[in-house]
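Take this structure first; my questions come after.
Omission of a single protein chain aside, the complex is shown with its protein chains in their original locations.
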Amino acid sequence: MADSGNGKTPLLDELEKGPWPSFVTQIKSVAEKNPRARALLQLLERSYREKIGHWKHGGIVGVFGYGGGVIGRYSDLPEEYPDVAHFHTLRVNQPSGWFYTSDSLRTLADLWEEHGSGLTNMHGSTGDIILLGTSTDELEPTFEALTNAGFDLGGSGSCVRTPSCCIGQARCEWACYDTLALTHDLTMAFQDELHRPFFPYKFKFKCAGCPNDCVASIARADMSIIGTWRDDIQVDKAAVKAYADDGMNIERDVCGNCPTKCIQWAGKEIDIDNENCVKCMHCINVMPKALSPGKDRGATILLGSKAPILEGAIISSVLIPFIKIEPPYTEIKELTEKIWDFWGEHGKNRERVGELMQRVGLGNFLEEIELEPIPEMIAHPRENPYIFFEEYFEEDEEEGE
Amino acid sequence: MADSGNGKTPLLDELEKGPWPSFVTQIKSVAEKNPRARALLQLLERSYREKIGHWKHGGIVGVFGYGGGVIGRYSDLPEEYPDVAHFHTLRVNQPSGWFYTSDSLRTLADLWEEHGSGLTNMHGSTGDIILLGTSTDELEPTFEALTNAGFDLGGSGSCVRTPSCCIGQARCEWACYDTLALTHDLTMAFQDELHRPFFPYKFKFKCAGCPNDCVASIARADMSIIGTWRDDIQVDKAAVKAYADDGMNIERDVCGNCPTKCIQWAGKEIDIDNENCVKCMHCINVMPKALSPGKDRGATILLGSKAPILEGAIISSVLIPFIKIEPPYTEIKELTEKIWDFWGEHGKNRERVGELMQRVGLGNFLEEIELEPIPEMIAHPRENPYIFFEEYFEEDEEEGE
Amino acid sequence: MAEAKERKTDIGPPHYEKLMPPIIKKNYGKWKYHERLKPGVLVHVAESGDKLFTVRAGSPRLVSVEYLRKYAELADKYCDGYLRFTSRNNVEFLLTDESKIDPLIKELKSEGFPVGGVGAAISNIVHTQGWVHCHSAATDASGIVKSVMDDLHEYFAGKEVPGKLRIALACCLNMCGAVHCSDIAILGIHRRPPRIDHSNLNKVCEIPNVIASCPTGAIRPATVDGQSSVEVEEDRCMFCANCYTVCPSMPLNDPLNDGLSIWVGGKVSNARSEPRFSKLAIPYIPNNPPRWPEVVEAVRNIVEVWVKHARKYERMGEFIDRIGWPRFFKLTGIEFSKEHIDDYKYAGLTYKRSAQLRHS
Partner (left out) sequence: MAEAKERKTDIGPPHYEKLMPPIIKKNYGKWKYHERLKPGVLVHVAESGDKLFTVRAGSPRLVSVEYLRKYAELADKYCDGYLRFTSRNNVEFLLTDESKIDPLIKELKSEGFPVGGVGAAISNIVHTQGWVHCHSAATDASGIVKSVMDDLHEYFAGKEVPGKLRIALACCLNMCGAVHCSDIAILGIHRRPPRIDHSNLNKVCEIPNVIASCPTGAIRPATVDGQSSVEVEEDRCMFCANCYTVCPSMPLNDPLNDGLSIWVGGKVSNARSEPRFSKLAIPYIPNNPPRWPEVVEAVRNIVEVWVKHARKYERMGEFIDRIGWPRFFKLTGIEFSKEHIDDYKYAGLTYKRSAQLRHS
């Protein structure tokens, strides 16, 4: 009991030094008033000393009527640290684009000061507001306070996870569709799937406005919706010239980095072979005043990314090379539901949709979700000759000579 | 019996038309005198008509004391085509580089006219002279005639297969080592392993004098020995200028195709960042009068290529990035024998060495053949976090604090 | 859905429009271009000519309600209460009045919040829970992030670098932080096979599920002290902890053996080269809290090699593409070992299957 009693945190104190803002300072800022935060500090100091975490495997806890949104967490030293004996996390669905007013932040602060540790993550890796640690009996009151303030829980467990997106058209000139609107719409449309797990495993949506993918959707979302365009890059010749006059080495820095070498600089004008442009964004990134995505905008839909457990990490792969993104987003939703149907029926327990697609084979998967195979879906055709032809001729079909 | 009797070959006759030399013409050129060739023509006509081959799974036949060098072959219609009821192939070890004198060709022609079908392949895909079709009782006499003429059988079955090589220093200015000498030496050193199968499966050597790999060693040899150099590319400035003056677009055609963009053309002189040159040969290929491989020459040794059955095709991978190739080639032979030892002990039946290496893992394989792992052996380090650490600390090794 | 009467459920998040500054609502979808005015400061210019100034400040991500209020206060003072967070957990203040930029920056700095991370820079480290909240953690997250960012803060604050460099940290192989596609990834790893709590296992876990959970087939049924349980063939364990995820009686956490690995060269954007996974650079560094000096040093070393040798716009992986892995190991002084060689499912595809080699 010495540990939790003495109150000293010599190891953690070391982490208050240095120029980067310190999470220890954050915890301390509420530890005086908040016993949970105080206990967390003590327990963490102990972990630092012993080089091991002190949390047990989570149990299933939650709010009434929801199957997710709360991560149950218990200390393995409940007697010594009773204030963090339970220390459950609430995942609160962030507003699309992580926009806040000062008032909305204060509302969150107030309710979490009252009901929990006073500690948050702004934000979790999936995108949620993470309310970090409270006891089981506070879950329902916190939920009530949240919903009264206009917030709701995000996802956890085998369900749709909280969709997230880049800032998109709210501030970015490159956004090829309205990522915030789509994210919000999907979130609202799939509230049931988000709150009541019934899938084989989790399913994440992430919406990026252009191929720069500022929300890492291609690496972290079961469905990655990445803005793109299909006409010509828009060129402002005067602005190109201004960059050149300004000393930019267009030949080396722009053309030299084009993946398909489809952009040329004759020393005066830029010349783009748009047929071979793969919309990588590089030239646009480097000359934002001069170049911009075409006018015929939409998105590429890719499927399947995930972390390595179990079959190895996956980067999403192309399902629809180009689609217009317009409310009410019927096509995307129908496609999603077809995928869920097949996954629900054939996915193994804890099998992500990207793993399922690989297990059954992209060709079969496409048949099930009723998409035609097209070469845009693959990096290259098969190299091995092990083709499963599905039919063969029988003798009686044809007369032998 | 109509087939073999009537003698007409209307389908095959179609293949005597057209500008490319015809194998049918070749067969016909001996068919009159040679009953085996005549029967082959008939049987082949029947295959063309029926769209199916008429050969049975080979039996084991051979010459005394050898386990390989002969491919047994029987017709499935022996009664109808008795002259090709047996139709075994002899694989005769070609001279390195496929060099012949007119006399040596005539010697081969004479003996094969006497003992076999009078048909050959010059050459088989592995490199052998293929004597195409004779009966079991002719095998031993053919062998005797061959050895008397200074020829010997090549490999078949689970043994060293006939090594082969590009023309190398005999005619090519780019050969970084003497491919003919090495090939001949390996062939002679491993006569026993070549003639008396005792491996889990076949083992092929191919020797190419430079990375152009004119003998396709990287795709078709269990051990691919590919010439290279480690100092700077030799440049004849005047000759470079001559190419430029002659209208060659050096910027586009040479520099633009360098895989590491390490060669630059300032409009007057060529400038090579040799540290980043990956010895691809392209610039040298394009300007043979001006550029040539460095002076410090040797070879890269790669292991494991093969056709797709069973685990999928394999391209050889780097085992030794650079080695000097000098008689008596002790290092290569010792390395080879270490590989054979491990393969002999741990290879499964019909498992090629490249498959074994993948099955046990390159890291383990290297330990067994006593080579240090180096980054040149891999395209990139692992992407997955599934590291088999072989040891861990036990509590008593270290005092807990 | 059977629910309590007045209880609100499934209301979803607040609508973003309610939380946006008027200038954004007005110019939504009509931005023309942007410029980086100075470290941490962007201006976005709309077709209308309106200008939106963004000041980005680093955040520890683990934020207390006290500091949320501090953010709110700053937002009120400088930008009518409007702010946002980024996908890498930085805070962005959204200003319309250019003259307020410098005062805001000054106040942010005085509160201990560095300003930067914009454009070619090292931004905040995406990370996870660690010992703060997760049962699975092989290391802490926040402490390492703090230590590394302390060391690299100049690169956040404006010191020149060739391009973007994204660092991420995950405290176990579940990789909640999308470590797998980062320029530099710091990954917590276990190195000792699970220690089995035989007395409890068959009470809390389904033995067939436990056996099935192991990707290498290392787990077998066993009877221990008369209890049905499982045993692990230690040689076949690669410490993925999937068994532990499925069964609490198989913990892998171990103070002596847990530690970190470092991965390099992944990316997410489609700019120039395609997205790709990070590859192993350093297989193991022991846990050394509170400041993990070996990890800090290892990351700095890699960063400095990149800063010194990479060409403009070259992300870490693109840089290594150009110089080759052998030179990467040479320049960083990192030792190459058996652990670097892939031996999982696609291992064969990572062998060097060409004679294109640098020999000098």
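Residue numbering begins at 1 within each chain, and the chains themselves are lettered A, B and C in the order written.
Simple rule for what comes next: contacts are C-beta pairs under 8 Å (C-beta built on N, C-alpha and C of every residue); 3 or more make two chains touch, one makes a residue touch a chain.
Because the structure is predicted, anything quoted here is derived from the model rather than measured.
A.B. asks: Which shown chains does the hidden chain touch?
C.D. replies: If we consider the entire complex, the absent chain touches A, B, C.
A.B. asks: In the full complex, which of A:213, A:253 or A:351 touches the chain missing from this view?
C.D. replies: Considering all chains, including the one not shown, the answer is A:213.
A.B. asks: Which of A:247, A:328 or A:381 touches the chain that is not shown?
C.D. replies: Checking the options A:247, A:328 or A:381, the one contacting the hidden chain is A:381.
A.B. asks: Need a quick check: the contact residues on chain A for the chain that isn't drawn.
C.D. replies: Where chain A meets the chain not shown: residues 211, 213, 218, 226, 228-231, 259-261, 274-280, 300, 302, 314-318, 321-322, 358, 361-364, 366-367, 373-389, 392-395, 397-398, 400.
A.B. asks: Could you pull out which residues of chain B are in touch with the chain that's been left out?
C.D. replies: Residues of chain B in contact with the hidden chain: 11-12, 14-15, 17-27, 29-30, 37, 40, 44, 47-58, 64-66, 71, 73, 87, 89, 93-106, 108-110, 112-113, 118-123, 125, 127, 132-133, 144, 147-148, 150-152, 164, 166-167, 169-173, 175, 178, 180, 184, 187-188, 191-192, 195, 211-216, 218-220, 226, 253, 257-259, 278-282, 285-286, 288-289, 292, 307-313, 315.
A.B. asks: State which residues belonging to chain C touch the missing partner chain.
C.D. replies: Touching the missing chain: residues 270, 274-275, 345-346, 349, 353-356.
One rule holds for everything that comes next: only the chains that are shown with their structure count from here on.
A.B. asks: Does A-C or B-C have more contacting C-beta pairs?
C.D. replies: A-C
A.B. asks: Please identify the chain with the largest separation between its CA centroid and the CA centroid of chain A.
C.D. replies: The most distant chain relative to chain A turns out to be B.
A.B. asks: How many angstrom lie between the centres of chain B and chain C, each centre taken as the mean Cα position?
C.D. replies: About 48 Å, centre to centre.
A.B. asks: Could you please state the distance in Å, as a whole number, between where the Cα atoms of chain A are centred and where those of chain C are centred?
C.D. replies: The computed centroid separation for chain A versus chain C comes out at 13 Å.
A.B. asks: At which residue positions does chain B touch at least two other chains?
C.D. replies: Counting only residues that touch two or more other chains, chain B contributes 383-386.
A.B. asks: By the touch rule stated above, which residues of chain C touch at least two different other chains?
C.D. replies: 173, 175, 180, 215, 240, 254-255, 277, 344-345
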